[in-house]
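With one protein chain withheld, the remaining protein chains of the complex are depicted in position.
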Amino acid sequence: MSSGIVLDDVHVRLGDRDVLRGVDLRLTEHRIGIVGANGSGKSTLARLLNGLVLPTRGRVSVDGLDTARSGPAVRRRVGFVFTDPDAQILMPTVAEDVEYSLPRTLPRAERARRVAEALTTVGLAEHAEHPAHLLSGGQKQLLALTSVLVTEPRVVVADEPTTLLDLRNTREIAARLLALPQQLVLVSHDLDVVAGTDRVLVVDEGRLVADDEPGPALDHYRRLMS
Amino acid sequence: MSSGIVLDDVHVRLGDRDVLRGVDLRLTEHRIGIVGANGSGKSTLARLLNGLVLPTRGRVSVDGLDTARSGPAVRRRVGFVFTDPDAQILMPTVAEDVEYSLPRTLPRAERARRVAEALTTVGLAEHAEHPAHLLSGGQKQLLALTSVLVTEPRVVVADEPTTLLDLRNTREIAARLLALPQQLVLVSHDLDVVAGTDRVLVVDEGRLVADDEPGPALDHYRRLMS
Amino acid sequence: MTRGPSALHRLPAGAKLAALAAGSLGLILVDSLPGVLAALGLVAAGYAAARISPRLAWEQVRPVALLVAILFGAQIWMIGLEPAAVVALRVVVLVALAGLVTLTTRAGDLLATIERAAHPLRGVGVDPARMALVLSLAIRGIPVLADVSRRVQDAQRARGRRDVRAYAVPVVVGALRRADAVSEALAARGRAD
Partner (left out) sequence: MTESVTSTAPASTAPAPTRPAAVAAQVGTFAALIAVFGVAGTIPVPGLLVPVTLQTLAVMLAGALLGPRRGAAAVLTLLALAAVGLPVLSGGRGGLGVFVSPSAGYLLGWVVAAFVVGLLVDRSVGRRGRLAFWPVLVACLVGGIGALYAVAIPILALVTGMDLAAAALANIVYLPGDALKAVLAASVTVGVARAYPAVLTHRGF
């Protein structure tokens, strides 16, 4: 069974648009950044990695599991952090939201223990019983991340997780993501954040136009944008 | 009648928080930038300028009009662009949304003419009949700006209008805003954008902690954030 | 809020709901003034036992106070003083009893009871787990949509217009978009079934 994330001649057509065209990739690095203009296909590429979007042609696999055939297994392996934490915090209170990620088959006490542990790690323990809407933007994104990490995924995919935050919160969330032991795929418009990854993909109009170390890849992107 | 925007010992208390404390300002420059951490009071300051928020103590006036007493007149003079394009698009289609800003007293043909003109200026003419919510993020923000500009306000206040956009769209929207003949008050987390203004205010914990040319003011802000 | 622990607070939510249902039905059978007064006394004793302040107790019946006054006034003419008092007091007792259950039971416990009560309905296609999910999503959705609603109202004010259609269309679109986002987030958390 091949490990890592493999995209094999992937095309995605949504409505009447070719959103991704002929993407071939093998992602094995620890931290991978993705940049590109609005509408270039970054989110679609990120969503392919956990089967939220399926290829119209070609194949995406994670550790040998085809996202089209083994959706649930892939999603247990790949955690996803969205841009808007409000959209992914689904339960009324902080602790409930983290607990919701855990399988119902775990004993109740074990679930409570893991929730408490996860909240302590990110410094949200004192907010456990608070309604999620009372958290600040940065705390909400931290909660969203916690609800992903509590399931111990092998890969974390984050689609512009700092876009809605200010400088201080951006730095905190970015630092946490980049320090994760897990493999990380990070879509971001914030070039300072992406500079901390090991490999950067530049997407433009549905195609991969650069794939390099952060330095040269981001130079390419800057030229593209000007 | 004094022209320009004047804040006179302005305090704002929301709930049990002093959100702004003792702000004195006289804004006459063409383009004014506002920066500060999450929750520092930037949006509150911006909202004061068109009477969406009223001072708990002190006085805000625009061209001599008190925002507390002449709300509607102030709002005709001060156009406001919000962060979230989705929440400020009020009508189903692009053209309808722009037309919604125009007074019903204008003849129908005149309204149609001004809508078409405004949409042509920003390059949205071909989308006039499209559902507004199917536009891209950048196009939506452009539409929001158009719906403000069509009323020909004297001042444009924009509260983080590029936060949800990518580099290319950020540059386009920022360039349009900075090129406006109108006076502009621009709140932004994007320091590259704010660098293009004539004067920058730095807000921290409800107080004005710097007020200078962009260079020194942004240095101050960077030190504050680190 | 007075949610301090008392014997009434600690009673299982299901028992209290059942008592409320039985009490409401039983009250219909009581049609003498001493009867309803006794019921009223019983409920008042309940409030005292739960250590609920008179002010909070009054808050429970205040919404129907006017109704009771009108009802009483109108019924005096039609059925006489004493029967009118019985009809009016019955409403007070009912509302006060319901309020007592609400005040002494945590919303979460009541929700859990509703879910448990739904278990027997599995035969007719009710899925208690899904019901619990829908209730949670609704609670979580309220502050999010309230935020959307506030933003839309701000945008209307900024444009100097206020009408219901230009409020409702963007807020409903916001709700539909949220439903899509939630559905996707559920899928991402492995709950797409």
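The letters A, B and C name the chains in turn, as written, and every chain counts its residues from 1.
Heads up, the rule we're going with is that contacts are C-beta pairs under 8 Å (C-beta built on N, C-alpha and C of every residue); 3 or more make two chains touch, one makes a residue touch a chain.
What you are looking at is a predicted structure, and each value in this text was computed from that prediction instead of being measured.
Residues of chain B in touch with the missing chain: 91-93, 131-134.
Contacts to the hidden chain, counted on chain C, fall at residues 20, 24, 60-61, 63-64, 66-67, 70-71, 74-75, 87, 91, 94-96, 98-99, 101-103, 105, 107, 110-111, 114, 130, 133-142, 144-146, 148-149, 153, 164-165, 167-173, 175-180, 182-184, 186-187, 190-193.
In the analysis below, only the chains that are shown with their structure count from here on.
The geometric centre of chain A is 40 Å away from that of chain C, both derived from CA atoms.
Work out the mean CA point of chain A and of chain B, and you get 32 Å between them.
Touching chain B in their complex are the following residues of chain A: 36-39, 136-138, 163-169, 189, 225. The touching residues of chain B, when paired with chain C in their complex, are 47, 50, 52, 72, 75-76, 79-80, 82, 84, 86-92, 100-101, 133, 147-148, 151.
For chain C in complex with chain A, the touching residues are 129, 136-137, 139-140, 143-144, 147, 178, 181-182, 184-190, 192.
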